[in-house]
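Data block below; observations after.
Other chains of the complex are left out, but the ones given are in their true place.
Each chain carries a letter (A and B) given by its place in the written order, and its residues are counted from 1.
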Amino acid sequence: MFYAIDILGTIAFAISGVLVALSKRMDVFGILIIATVTAVGGGTLRDVLIGETPVSWMLNLNYIYVILASTVLTIIFKNKIDYLRKSLFLFDTIGIGLYTVVGVEKGISAGLDPIICIALGTMSACFGGVIRDILCNEIPVIFRKEIYATACILGGLTYFLVRKLPIDNNVVFIIAGLVVIIIRLLAVRFKVSLPTLYK
Amino acid sequence: MFYAIDILGTIAFAISGVLVALSKRMDVFGILIIATVTAVGGGTLRDVLIGETPVSWMLNLNYIYVILASTVLTIIFKNKIDYLRKSLFLFDTIGIGLYTVVGVEKGISAGLDPIICIALGTMSACFGGVIRDILCNEIPVIFRKEIYATACILGGLTYFLVRKLPIDNNVVFIIAGLVVIIIRLLAVRFKVSLPTLYK
């Protein structure tokens, strides 16, 4: 089941990459690269920084196939994608929750401190979008007006708090992922965002 | 002979970096960095992602010497470089063909899937230019109007198709490299480019 959600997250990230690339008038190759980077960029940076190479998408081709298929379908149905915006947002949010927990667990198996693990989880979930925005010559959107990363950080914290309880590891995984998802949904629903400190 | 072409490719990439950096009014240090990044950036990213570190240009100083010499000469003769534009384009194209095949072969020795190897070949050939454009605050040119990457992908595919024939590995190398070079030359000659899908 986790795996199916992982794939949904990859699809949502890839589609968001395609939509940004289309708005920048990129060609087919550019669109494909932006889709790939958005979907796997965060995990790639995480793997490189902890030295787990070759990075994971090179060892499991399913990511590539899913990204290719999502890209082609999004290009074909790009005029209809607006109807899907709500489902997309949901996939994206679920993907972030999952990516966060996967990143935290990778940090734990590398023997790193909880603070670093939370940073790795946040990086896995958010940096695909950061690299996408850099390649598209924009200031990354999550630095400006999203509660995105904050949800990931709080989810990571939850993971380490809940983990001390005498419960199964899969349950810890689910609770932490749900915290990310719920905070993100509530933040968007009630239009909460971080202060910008600029007057 | 391959080695000589490799050096020609490095020279061409370095010069293209210098020309872009000059147009951005960078100082001598900035120009040198952009030249280096353009020449070795793609291979560096490839090496980091597959975990082959220290990255290759740190182990063979000839790249650095060639880049230094190319940068100094380009700065000195920058007003005359226009006469060289055709030869430069040829070196660049030969360099891409060679870098693609080198990248593919690195992927094979790391035991990766053909699809990933083709991605690594394309990355080796194209991402130096992508990093150059990001550092110069431009949307990477190959995402917008070049047949560049497509030529690399087709060359990589050729490598794996031809490899199944009972021929020498060096011949496979040459054929795949030539495919990249010829597609690129034809595309520029006949002004072919990928569709942008934007209306």
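The rule is short, and it goes like this: contacts are C-beta pairs under 8 Å (C-beta built on N, C-alpha and C of every residue); 3 or more make two chains touch, one makes a residue touch a chain.
Only a predicted model underlies this, so the values are computations on that prediction, with no experimental measurement involved.
In this structure file the homo-oligomer totals 3 copies of one chain sequence, with 2 depicted.
The rule we apply is simple: only the chains that are shown with their structure count from here on.
Annotation, subunit A versus subunit B: rotation angle of 120 degrees from the Cα superposition, expressed as a multiple of 5. The geometric centre of subunit A is 30 Å away from that of subunit B, both derived from CA atoms.
By the touch rule above, subunit A contacts subunit B in their complex via residues 21-22, 24-31, 33-34, 44, 48, 51, 53-55, 58-59, 61, 64, 75, 78, 134-137.
Subunit B meets subunit A in the complex at residues 48-51, 110, 112-113, 115-116, 119, 130, 134, 137-140, 142-146, 149-150, 193-198.
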